[in-house]
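Following: one structure in structure tokens, then a few remarks.
Missing here: one protein chain of the complex. Every other protein chain is in place.
Right, chain A next:
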Amino acid sequence: MQIEATINNQKMTLEVAPDELLSDALRARGFLSIRQGCDTSCCGLCTVWIDGKPTLSCTTLAFRVKGKHITTIEGVRQQAEEFAQVLAAEGAEQCGFCSPGFIMTVLAMKQELKNPTEQEIIHYLTGNLCRCTGYLGQLRAIKKYLGGA
């Protein structure tokens, strides 16, 4: 079926199969920042924003974004890089495979929560798994980033 959606501020017409997942649809159209780490909506790697809200693209049917705004990390390059720099200064990205989804969630959190406590940060990001870093370095980076912003 054909739908219209806005991806990273660009209006697009997409031909999607009824059972096509948003993550696959985006990757197929060249948004290669979309990573997947599970098939059970457990890992958060595939997180994008739909109308500004962090959403798991692996469990969203592509046709459901009809008329909506989708943002991938390609659409927020500058912000993403700002945070990535803090993350890298901490050494807190290792393989980086979880990072795009993680960063999309962090940026969304920054918009949503005012002066979050450590507990609130951890809670907000619970759905974003990372097998490499052990999470603490990510937390230090977030605190620096929020403190400095």
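What we mean here is this: contacts are C-beta pairs under 8 Å (C-beta built on N, C-alpha and C of every residue); 3 or more make two chains touch, one makes a residue touch a chain; residues count from 1.
What we mean here is this: contacts and distances are computed from a predicted model.
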"Aldehyde oxidase", "Translesion error-prone DNA polymerase V autoproteolytic subunit", "Hydrogenase maturation factor HypC" or "Lactose transport system permease protein LacF" - which is the UniProt name of the missing chain: "Aldehyde oxidase"
Residue of A:L45, A:V65, A:M109 or A:L146 touching the missing chain in the full complex: A:L45
Where the missing chain touches chain A, by residue: 32-35, 37-40, 42-43, 45, 72-74, 77, 80-81, 84-85, 87-100, 103, 122-123, 125-137, 139
